[in-house]
Each structure stands twice: as C-alpha cells, then as structure tokens.
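Input: a single structure, listed below in structure tokens.
The other protein chains are all here in position, but one chain of the complex has been omitted.
Note that the chains take the letters A, B and C in the order they are written out, and that residue 1 is the start of every chain.
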Amino acid sequence: MSLPFIVFFVCAFLAVLGALTLILAREPIHSALALILVMVSLAVLYLLLGAEFIAAVQVIVYAGAIMVLFVFVIMLLNAGIEERTDFSKLAKYAGLPLGMFLILFLAHWMAHSLIGQQVANGVAGTNVSVATRDLSHQLFQTYLFPFEATSILILIAILGALVLAKKDE
Amino acid sequence: MSIVPISYYLVLSAILFGLGIVAFVFKRNIITIFMAIELMLNAVNLAFVAFARAHDQLDGLVFVFFVIVVAAAESAVGLAIIITLYQNRQTLNIERINLLKF
Amino acid sequence: MDFVTQHPVLVVSLAKIVGLMFLLMTTLAYLSWFERKVIAHIQSRWGPYYVGAHGLLQPLADGVKFLFKEDLTPPGADRFVYILAPMLALTLAMTTIALIPFGPPTVQWLGQSTLIVADSSIGLMFVFAITSMGVYGVALAGWSSNSKYPLLGGLRSSAQMISYEVALTLAVVGVVLLTGTLNFNEMITSQSGYYLHFIPRWNVVPQIVGFLCYFMSAIAETNRAPFDLPEGETELVGGFHTEYSSFKFAMFFMAEYANMITVSCLATILFFGGWLSPFPDSWTVMRYLPPAGLLALAVYLAYDTVVLARGIARIQLIVVTTGALVIGLACLHPVVLTIIQGPFWFLLKVGLIMFFYVWTRATLPRLRYDQLMTFGWKFLLPVALANLVITALVKVWPLLVNHG
Partner (left out) sequence: MFILDHLWIIIALPLLGAAINGLLGKNFSKPIVNSVGIGSIALAFLAFAELVREFAQLPAEQIPWVKTYFTWITAGQFKVDFSLQVDQLTIIMLGVVTFVSLLVHIYSTGYMAHEEGYYRFFSYLNLFVFFMLTLVLAANVVLMFVGWEGVGLCSYLLVGFWFLKQSAISAGKKAFITTRIGDFGFTIGILLLFWTFKSVDFGVIFKQLVSGPPDAVVSTSVLTTICLLLFVGAVGKSAQLPLYVWLPDAMEGPTPVSALIHAATMVTAGVYMVARMNPLFSRAPIAMFVVALIGALTAFYAATIGLVQTDIKKVLAYSTVSQLGYMFLGLGVGAYASGVFHLMTHAFFKGLLFLSAGSVIHAMGGDQEMPHMGGLRSKIPITFWCMFIATFAIAGIPGFAGFFSKDEILEAARSGPNANIWLWLLGLIGAGFTSFYMFRLIFLTFFGEPRYDEHKVHVHESPYNMTVPLICLAILSTVGGWVAAPHLVGGTDYFEKFLHPVFATYAPASSLDGLKQSLEAAGIAGSQVSVVAPPAEAAEAPGMMLLHALTGWPVLIALAGLVLAWWFYIKSPQTPKKLAESLRGPYTLVLHKYYVDEFYNAVIIQPLLWISTNVLWHVVDEGVIDGTVNGVARVSRDTGSELREIQSGNARSYATWVVIGAVGVTVLMLGLWGMVR
C-alpha cells in the first residue's frame, strides 16, 4: 500500500461521502459544504494525476467563487429546511432504481473498459506533472477561438445576471 | 513510485456522476438541484483529467478548463434566475413551481 | 516503519511542518503584543507593560484567559457549522505558510530543500486557491451564529473579500508576467541583480503601481483597518465573530494575523525579492548582520536586566538574553551563517511590512461601506487592469517590433 493509493482512497472516500451528504442533508448550506468537500478532494485527485494547474483552478473557481455564490444565495434567500414533498410519483418510485442502475452500470463498464486498464503513474509532484506552460500553449494557440468565445460567454452571463437580479423600478 | 490505475478514477467519476443524477432527481430545493448539476460536471471533469493523463494529451485539461468557465457562467445566470423566481413565488421547492404545464 | 523509509519526503515534511507550526503559533501570539506595543507608542502610550518585562508575557496571559473563558453557543445556531467556521478560517490561513520559501532551495537536507515545506511549480496559484477558500470561514461564521449582526458582518466581509480578491489577483499578475513563472523560488531568483550595482533589481521598482494596488487590496482582503468594516464596532458590534467567545474567537484572531503574515510574505516574495539580501555579495561584511543584530539585542537586554530589578521579570529577561546570546554566537558558525542569511532577510522584510500594517491601522480612519466598495471596484480594479495591460505591452513590445 503506497502513498498514492492512500491519498487516492482517502480523497475518493471523502468525495463519495460529500456526494452522499449532498443528497441526504436537508439543510441547503450543509449540501453546499458537502459539495465543497467533493470539489476540494477532487482537486487533490487532480494533483495526484499531475494536473496541478487544473487543481488550482478547480479550487479557485469552483470552491472559491461558484460555491461562494451558492452560499451567498442560500444566505440571502435564507433557504430553510427542505420540505420533502412527493408530488411526482414517477420520481419517487423510478428515480432511485434508475440512478442506482446507472451508477452500477457505468462503474462496471468503466472498470472493465480497455481505456480503464491503462495505468497512470499519477503522483503529485513536479516531475510527472503537466507543465503549465504547455497547457497555456494549448489554451492560447490551439484553442484560442474557443477561449475567446468562452470569455464572451462570461461577459454575457455577467450582463444577464445583472439584468435578472436587478430590482425592476 | 507506485501507480494508481486510471480505471479507479473512472469508476469514481462514474459513481459521483450517478450520485449527481440521483441528487438531481431527489432534491426539491432548486439551489440544491443546481448543486447536483455542478456535481455531475465535476465528475465529468475528473473523467476528462483521467483520460488526459491516460493518453498523455493536454486537450482533456483544456476541456476541463472550458467546462469550469461555462459552469461559472451558468451558475451566475442560474442563481440570478433563482433569486427572481423566489421573489415571485416565495418558495424554492421545485414541486411547488409547476405553472408551466398543459 | 518501512513505509516511512520508502517515503523520506514524509519525514522531512513532517519535521518541517511541526517546526513551522511551533514558530507560527508563537509568532501569532506575539504579533498581538507587537501590534499593541506599536500602536501604543504611536499614540504615545506604553502599551502592555506589567505582565513580564515589556509585557512580554502578555500573550501568554491572553492565551490562558481565552482557554478558561466559557465557550458558549448561541441558541438556534447551527452547531456543526458554528464550530466548523473558525477551524476552517484558522486552518486555511495557516496552510498557506507551507508554500512560502524562507530561504534559497540550495539549503537542503535528505535531498529536500529545507526552508520550504511544499515547493510547488505553481505556488502562487495555490496560495490564491487557499486564500479564496478563506471567505467561507467568515461567511459561515456569520450565518451559523443565527443572529443578525454577525450575518450582516459576515455578508459584508465576504462581499468585501470577494471584490478585493479580484484587484489583488490582477495586481499580482503583472509580476507574474514579468517573471514568467508561478514558482516562488524562481520568482525570487529572477529578482536577483542590481541596478547601478547597489539598487536591488526587485519587482517593486517596475511594478510600483502593482505593489500599491496589491498592498491596499491586501489590507482589505485581511479585513484590516482602514478597511475593517466587518468588525466595525460602531455599527455592528464585532462583525461576523460577535457571537464567538473564548478559543473560537481566538482562532479567528489568529487566523487574521496568519492572513496578515501570508499577504506580507507574498508581498515580500513578489515585490521585495524574498530571501534575497539587499546588498551585493561583494559586501561580505553584510553577511555578519544577523549575528551582529542578535548580539546587539543581547547586549541591550542585558542592560535591561541590570536596570529593571524585579523577580519574575528578571528571570525571564535572563532567559531571553542568554537565548539571544547563544543564537547570536551560533550564527557566527559559517554553516549556520549561510543557512541563516535567507530567513533573516526574509523575516526582516516581512516584519517591516507587518509594521506598515500596524502603522496604517494606527493612522487612518475607517471608510464607509459604500466608499469601500466604490474604491475597490471603481479605482483599484481599473488601475490594476491598466497596470496589467501596460506590463503586457512592455513585455511583448520587442516581439511586436521584430515581427513588424
């Protein structure tokens, strides 16, 4: 049992735990915290896979910005305990089995797919990690247009959010 | 240095994705449903990174980057919508917001 | 056990972490003393005086007081989050120290560079990642206390932190452009060299605007005066930690100081050449500055010991004096001398910036909230952006010229 395995299993456990908590918690803020936990542990897994930059971005943007937004909204609307209504019989009876089936099926397939058999020497550390410089080359040369497109998308999103949230006089 | 098979990561991402779907179906609070979506996105990102590592290509990481950006935009707008929705309906329970029907 | 031998990293890192924790804790404790002293003297007072010589034992007393106060939780508070918030705050605040290099990576032990815990290739990003998480401590604290002042304080401070984080990052990006790396050590080494053989080639010279932006937004980021709206006593009592008492409150307190240290370290690294000595190596005399300073301190303390004749204080003074003397003498040993150079200069610079912090707090009045926001969004952000753009232009100018 070597270090990467330990790190992996700890983080995986935390991630799954967070996901379950997200489902089971009735207090929205708890769900938010659980999701943050998931994200952080995923970030660690990225480190393990040698994607340092992505890990950092994951924490900064997801945990640091998006989830803060969520927490804010929860505080603002001060969303209380979730009421467990069951108007949708379909969701009540079909949802869980389907979800479970999907989980098991996907997991099984992933475990036995060819690509899955490939092995990664994924350990956090500069030696095997992706050079951020190469990533930036990809981002600003190969994928320059999508990058610009996303930036425009962000701008539009900001405007949209402003317009929506603005108190209409 | 010892190694973790890619399939482990894939299985984990599959599980997280499935849990996200379950949450998506089972939560009643719109905000939480939103979080479920974010969870699914994260699972997909994990798969992306794992594949990128498996093929030693950076494209996967770039994809993750884009996914994150789009997720940011989407959550910004979505939350704004939720706020206005709440101001109009005084509820966050998605089952009580069912005017759009036949 | 073989597991440990398999991973020497663990051993070294563990050792470093423990040591660093110890140092950090004491520093945090004595920072309060430092701050009070400085402000007092600025306001022509004595400050802490009675508990030990120069009130040197004041922090100890405070700690004891915190420990023995009643730890109460407000009714209807969300216990889990209520407890989680201060932990989160302190942990995150202290984690960043792990990424800070106190000395050149050449100083090594077991093949690991000793004076840094985690030398990441993108250390800066990680620092920002962790600090960005810092918001939760405040926000959750405010929310979980189930009371309106903390909630408002929490919302305010988190809003403030988020808005100033943008300016902070933008201000730093200029430096990143200049040095072309995210790794701290590389950044520092890229600042080595001198203008005119004696003015150090630090980033603060070309990036003066960036530095000012950084420093102001850093003050706001750490919720310090004049931007300490969250604990604006006059309007919302104590801000987000109103409802917190005893050790949880202490945690927030320490977290604040830890954050101050972090941003000061960052400032040192980014703008003031980190552990680089301000003097050219040719001035060999300067290598003896650390021991000299310590010995001078020892002499002064000894004089004190003689003058102030009291029980506890004297014993304490003797201890401190001998400590300073021993360390000072040890520093004369060449090996230690080389090792000590980096940390000495680094800590000196950090200390000076901390002094700046305190100084500003003692000097400037508090802003109004709207002024704060206006300042952040409408002044700092544009200036930082302009600085960034100009830096980028200067950076690519040669390319533009060459490629027509």
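Here is the rule we go by: a residue touches a chain if its C-beta (ideal position, glycine included) is under 8 Å from a C-beta of that chain, and two chains touch if they have at least 3 such contacts.
As the structure is a computational prediction, the values presented were derived from the model and not from experiment.
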List the shown chains that the missing chain touches in the full complex. A, B
Which of B:24, B:48, B:66 or B:86 touches the chain that is not shown? B:24
Thinking of the whole complex, not just what is shown, which of A:6, A:24, A:94 or A:159 touches the missing chain? A:94
Mind pulling the chain B residues that touch the left-out chain? 21, 24-25, 28, 33, 94-95, 97-102
Had the left-out chain been drawn, it would touch chain A at residues 87-88, 90-91, 94-95, 98-99, 101-102, 105-106, 109, 113-114
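Please note the rule applied: only the chains that are shown with their structure count from here on.
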Counting C-beta pairs in contact, which chain pair has more, A-B or A-C? A-B
Between chain B and chain C, what distance separates the C-alpha centroids? Give it in angstrom. 36
Distance between chain A and chain B based on Cα centroids, please, to the nearest Å. 6
Cα-centroid distance, chain A relative to chain C, in whole angstrom: 31
Under the stated contact criterion, what part of chain B meets chain A in this complex? 1-23, 25-29, 31-32, 34-36, 38-39, 42, 45-46, 49-54, 58-59, 61-62, 64-66, 68-77, 79-84, 86, 92-93, 95-96, 98
With touch defined as at the start, can you tell me which chain A residues reach chain B in the complex? 2-5, 8, 12, 15-16, 19-20, 22-23, 28, 31-32, 35, 38-39, 42, 45-46, 48-51, 53-54, 57-58, 61-62, 65-66, 69-70, 73-74, 76-77, 79, 82-85, 87-88, 91, 95-96, 98-100, 102-104, 106-107, 109-111, 113, 115-123, 130, 134-135, 138-139, 142-143, 146-147, 150, 153-154, 156-158, 160-162, 164-165
Show which residues of chain A lie in contact with chain C when the two form their complex. 1-3, 27, 29-30, 33, 36, 40, 43, 52-53, 55-57, 59-60, 63-65, 68, 71-72, 75-76, 126, 129, 131-132
